[in-house]
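Okay, so here's the structure we're looking at.
The complex appears here minus one protein chain, its other protein chains still in place.
Going by the order they are written in, the chains are A and B; count residues from 1 in each one.
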Amino acid sequence: MGQQSIPSTRSMRIFLATVTVLVSVFLNGCGSGSHSIRVFAASSLTGVVQRLAEEYETRYPNTDVELNIAGSGTLVMQLQEGADADVVILASQSHMNQLREIGLVLAPKQIARNSLAVIVSPQLTKDIDSIDDVRRGALQIAVCVKSSPCGALAWAYASSVGLNLLSATHEPNVKAVLAKVERDEVDVGIVYMSDIRSSRERLGHLANAGADQYSTSYPLAVTADSKKRREAEDFAALFAEPVGQSTLTRFGFQLP
Amino acid sequence: MNDQLNPLLEGRIVVERGAFKLDVEVSVKQAEIVALVGPNGAGKTTLLEAILGWLPLADGSVLLNGRTLEAHGQNKIVPTHEREIGMVFQDGLLFPHLDVMGNIEFGIGRSLTNVSELLGLLEIPDLVDRYPEELSAGQRQRVALARTLATAPKMVLLDEPLGALDVTGRAIARKLIGNVLRANGAGALVVTHDPADAFALADRILVLESGRVTQYGPPDQIRTRPATKWVAELVGWNFFEGDGNGSLVKLTGGVEIATAHSGLDGPVAVTINPTAVALYTEEPVGSPRNSWHCHVESIEFVADVARVSLVGPFDISADVTRAAVADLGIDTGSAVWASLKATEVGIQLLQG
Partner (left out) sequence: MTPRLPRPLRLAAFVAVAVVAAPLLSLLWRIPWSKLPRLLSTEVVADALVLSLVTSLIAALLALLIGIPIAFQLSRMTGISASTLRAVATLPMVLPPVVGGAALLFAFGRRGLIGETLDNAAGLVLPYTPAGVVIANAFVATPFVVLTIESGLRALDPRYELAAASLGASPLRATLRVVLPMIRSSIVAGAFLAWARALGEFGATITFAGNVPGRTQTLPLAVFVAMEADRDAALAMSLVLVFVSLIVLVCLRDRWWPAK
């Protein structure tokens, strides 16, 4: 060719090669790397899975644990849309059943229980000490979205005590509810007992509100198409061991 | 107070814009039309905007009918919209979202003049429902003038009012604007780069060069005694600078011109009307003491007049008849003798 006003063929080739390499590295990054397992866990289990992931990586230094923590509903949706995971831990049996029905997971086992708790913002602990106070006062309440285990339980509890949730804000996950109560952005929240333990604020807790009658169980399952079944089962086994049990109780969960 | 004695507008206007400095003393009498001419960048528009109050004065003052609009050192400055000075812009600058009537009525509220009379005078009554984009350049200009005059300003500023028009349109518009302004009675300051406009409209002409006034007087004075090279070029005259000695002037090129003056001493400007320059094919004998051998650089014909540009000891232009060109048989490159009588040489003393 005569005059070349576009980049020369050689530099064009180098550019394309670089792009190809970068793209394939990027694409390979998705999905489990060759030395890591992916754990999907419900947000209420945040502290527990982080601690046990550390424990796992100490015991098995060749394998990393990639955590994906979100509301149970979100995790189910991600898996239904084809996300890759090796271990799944959800906050309700019914959510796990959605995955079982389409054969995404192997037989689950219960690893913990958690009961509901009504918490009160640090600013109002003096004024509110019973569920009647909550019912009477025009208070701002926060609960999880109904499609999450915590939210479903909260609605069941609320209807049983005649509490109106129509003006409650529905947060995407239980940690978001906790955060709003801690910052006094809402007056009252319905969370799990484990969340009270994990909070550093001086939250009020209505122990006599009867919320503890409502509880959920945490099923853990290995995914059906996991390529690291042995590593996944090693991780799952930690929950039954003393390290797992003590971690669970330390974070406020009940053992199954 | 006699309006005829006291000027309508007077002031000394000093404006600084970056490296450019405008320093002008101006006065316009009641009902007088002053033309403001000058090369590009001389500061004509700046002067208008300063008078309007759109640009702050660095020094000096502006008075209208004896009332101080703005003075350096004085806190109270009369804002543009209270000065009762109107402005007509080069392209009309009509408000595009209003029709002609809407534009003309925009300023009324301060005083009610007979709008229909104005419309008639400017020959635009049938345009009232049209929008500016539908009008020709000439029509826009007339509407703009009507819009400004409708507010009965004490003084009107016009920035190149005929700039957007073609030659025929200009001649018509020039006459119309002149009539309307005189009928109106307010004073007017008209910026134009076309000498024909200036000479046709103005009672006095103010020449602005590089921010300073270089000449200010009636058209005849400008025409016959141009004070600078630019003015001379404007009126088509020859203009040279040189040193006077007795009755001779030695130009910067070395050429000596004999004049009818005596006692010349120091820097002088020489102006020569092209019509006073005679052309010969042979060296002339007789009274002319000023003759030079030149070559024809170019010949331009305008109607019956031929403007012959000559190069030689100095560059001079001569105006002869078309017939004379034919008789002389000259063309580009021809050798001629140019001569002129000493009495035809105009002299102006220059300050050292």
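Annotations
Everything below uses one rule, namely that a residue touches a chain if its C-beta (ideal position, glycine included) is under 8 Å from a C-beta of that chain, and two chains touch if they have at least 3 such contacts.
These numbers come from a predicted model, not from an experiment.
With respect to the full assembly, the chain omitted from this view is in touch with A, B. Taking the complete complex into account, B:I85 is the one of B:V34, B:L63 or B:I85 that touches the chain left out. Of the candidate positions A:A168, A:L206, A:L220 or A:A236, contact with the hidden chain is made by A:A168.
Residue in contact with the omitted chain (choice from B:T148, B:T259, B:N273 or B:N290): B:T148. Counting over the whole complex, subunit A has residues 71, 73-74, 76-77, 140, 142, 145-148, 166-172, 180, 183-186 touching the chain that is not drawn.
Counting over the whole complex, subunit B has residues 49, 52, 54, 79-82, 84-87, 89, 93, 95-97, 106-107, 109-110, 147-148, 151, 157 touching the chain that is not drawn.
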